[in-house]
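Note that this complex is displayed minus one protein chain, with the remaining chains in position.
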Amino acid sequence: MSTHKRFLLIGLLAAVLLTLAACAQPTPQVVEKEKVVKETVVVEKEKEVIVTATPAPVEEAETILIGGFGPLSAPGSYQAGTEMRQAAEMAVDEVNEAGGVLGKQVELIFGDTEGLPERGTAVTERLITQNNVVGLTGEYHSGVGLTEMEVAHKYGVPVVFAEPWADEVTASGYPEIFRIAPSIEFYSSIATNYIADVGWEKIVFVVEDSDYGHLQSEEWTNQLADMGITDVEVIFADPATEDFTPILQRIAQDPPDMLAGVITGIGNARMVRQACELGLAPTAETAYYASVDAQYPEFWENVGDCGQYVFYTYVGLPEALWNEKTGTFMANFEERYKHQPGGSAMAAYDATYLLLRGIEQAGSTDPDAIIEALENIEYTGAMGDFWFEYTSENPVPDDEADWLWHQWPTPNTYIIQYTEVNQPAGDANVVYPRERATGPLYTSP
Amino acid sequence: MSSMGRIRFRIEWAVAAVAVVLALLVPYVIQSRGLPTYWLHVIIIAYFYALLSSSWALLAGVAGQFSFAHMGFMAIGGYASGLVGKYLGLPPLVTIVLGVLAAGLAGWAIGALVLRFKAAYLALFTIAFSEILRTLIRGEADITRGDQGLHVAPLFGETISRVPYYYAMLAILVVCLALMYVLISSRVGLFLRAIREDEEAAAARGVDVVRYKILAFVVTSLIAGLAGTFFAHYITILTPNIMVIPQMGLVIAMAIIGGVESLMAAAIGAIIIQVGLEVLREFGAWRLVIFGALLVLTLRFARNGLIAPIFNRVLGLGPKAEARVAEEAPAQ
Partner (left out) sequence: MDYFLSLTTTGLVMGIIYALMALGLTLIFSILSVINFAHGEFYMLGGYVSYFLLSTFTKLNPFLAIPVAGLAAALLGIVVERLFLRPMHQGQIERPDEYAILITFGLSFFFQNLVLAVFGPYPHRPTSFFSGAVSLGGMRIGADRLTASVISLLLLATLLVVINRTWIGKALRAVSQDKDAAAVVGINSLWMNTIAFGLGVGLAGVAGAVLAPTFSVAPDVGAVPAIRSYIIIVLGGMGSIPGSILGGLTIGLVESLGAGYFPDPSRALTYKTVFGLVIFALVLLFRPRGFFGREET
């Protein structure tokens, strides 16, 4: 009995010492307690923790710290998150080379949210309270962005979101929150208007059972119903699904006009191949709408010939519409990381620049000054001309959607169709919206 | 008890008092030094994992039931509490009780179902259970909100301070550890060890194998459920990703690296690993590679874990003392 108690007590002590060490700077007191315990391994561990966990003194900082967040590991969409981090780092390096912001160098600290809302809370809290970042940028997942937004609001730190689409992000009306990504309503409207314009009537969506899939399928179904397109079926799938063939055979019993595979990661390529091998889509009868992952160069490696005639919604500026900055960004990114960037990278790049421009124009790192500067910003980035229409000076009118608050009014969202095998995303036809299209509305196989 | 024993006993109480005082001081130290409150969060989560890994150590290390459903029971607690709160509008304290009971009930059912299974079958069955549960939570998004996350009411209302959560989690951890120690120091602990070593022999000596196996499942699921409800009402959002198999692997690894046969070592292992993974976060993917290698090497070359042997040495205990405890226990 007493042995167990001893375990309990000594263990408790060690636990407490460790936790103290993790958060406290070394003090004579703690060191004394270490001696009492005489646990060499624990002491070593403590030293390590102390060294790395103690934040550098922030008063009169030489550098300006900004925070980035996004998914860098599973279950998050780490492909997108990784390139977002790379693009943000590139933006910071460019700014530093050109002399920094407010005469100081900028440092980016990027937190991995793993696509988990609870991690988003923790990472944001760490960036704000430990690293003392003056502003935040990035994020890919809406579910995570919604929790990060609350933390940023709590501490009053400005955020320029690059990718989360949920309407609620800007509909919150929080003064700290800005967004250059399209809202889900806007994003979906591009695809649904396209469907209506082409004249497809029978639609089947296979969507992943994540926040990404659920948000989109709801919005699409509603918008299509408003346009009188009601023959819409939604099928949910685990994004790790290997074989879609049985459900595709089921769909092939009564082939739709358009089949959508809204699955991120490896599932996107699998479904494209399987639908094509079955002869279901893309065919003269059935068009194929792929997920945003079709923008990556790996798409072709994974789908082969099956990618021809596939189309998808691209957020970013397609090559035909590039401005000078887009071209420089694409070339520099590819040279630096040996990988062609997707739309998420471009968005993260511009969001980082916007935040840094905001700090520069504010003339200080005071959060309120940065927010005011962002509200009045005019900046041309790789994705086009940025400004925020509805701000504290010009609130969202009652007859407009709430999500227009601090929202970039013209986020670049296009429908892109591949017409050749192994076609680089940049050479593919921009088919919608029509006013900026570079090719026919739809090229049928 | 000898006079020597009495002195040692007093020292232990002194050490315990110091430990508790120090633990209670953590938030004060963080605040007074102007350290980021983020670290308070890291420690709260570390205590959460410590609770899971020590209760898994009780189930696996002491009772010999290598279940992969522990995170499933945790999720049952969290989701039950969150869903009852959402649909019936009950306050968190009530839903927490219901959540813990739901987890205990599930633990009883699974414990009863797996009675006959040997190690490999038990592991497979509990993986299957856990995955079915996760798919259901993900699939029935109309009810659970699936991957979008179930919003759960915060335990302490709108406060932005983490201090109340810290003390609540600390209290839960200390009380649960104490209760588990009382349990394994009693006859029940002896019976569980006897069942682990040789089930048939234990049964032949009159140990009610069915009853104690189920008891082990129920107690550890209650604790996992409590951890889950606390987590839910602290983080305020739940997604099925908290119960994926790699998360279960993390808890197992924490217990193994700490020392699966000592609850305290498993708890300390969890705290060290959680804080360590946080500190090493910038190493990205390689951090988990090293962690995986550490796990495999610990299993192969240090079956008692890395923390438990240190305890033994510091306290002048060895495996013999462990055996003595087991023998002494029933006498009390």
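Each chain carries a letter (A and B) given by its place in the written order, and its residues are counted from 1.
Here is the rule we go by: a contact is a pair of C-beta atoms (placed from the backbone, for glycine too) under 8 Å apart; a residue touches a chain by one contact, two chains touch by 3 or more.
For clarity, every value in this text was computed on a predicted model and none was experimentally measured.
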Exercise for the section: Sort through A:R85, A:R273 or A:R357 and give me the one touching the missing partner chain. Expected result: A:R273
Handout entry: Absent-chain contact - pick from A:D226, A:D243, A:E334 or A:D368
Key = A:D243
Problem - Residue of A:I235, A:A401 or A:A437 in touch with the missing chain, whole complex considered - result: A:I235
Exercise for the section: Pick out the residues on subunit A that sit against the missing chain. Expected result: 73-74, 78-79, 82, 206, 209, 233-238, 240-247, 249-250, 253, 265-266, 269-270, 273-274, 276-279, 296, 298, 301-302, 304-305
Completion exercise
Where subunit B meets the left-out chain, the residues are 60, 64, 66, 113, 116-121, 123-125, 127-129, 131-132, 135-136, 138-139, 196, 245-246, 249, 252-253, 256, 284-286, 288-289, 291-293, 295-296, 299-300, 303
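The definition used in the following text is that only the chains that are shown with their structure count from here on.
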Completion exercise
dist(centroid_CA(subunit A), centroid_CA(subunit B)) in Å evaluates to 34
Completion exercise
The answer for subunit A against subunit B in the complex is residues 1-20, 22-25, 33, 37-39, 41-42, 45, 48-49, 52-53, 55, 72-75, 111-112, 115-118, 121-122, 125-126, 128-131, 143, 147, 154, 209-211, 214-215, 236, 238
Fill in the blank from the handout: Interface with subunit A, subunit B side, in the complex: residues 5, 8-9, 12-13, 15-16, 18-20, 22-23, 25-26, 29-30, 33, 35-43, 45-46, 50, 135, 138-139, 141, 146-149, 160, 174, 177-178, 181, 184-185, 235, 237, 239, 241-242, 244, 246, 262, 264-265, 267-268, 271-272, 275-276, 279, 281, 284-285, 288, 306, 310-311, 314-315, 317, 321-322, 324-325, 328-329, 332
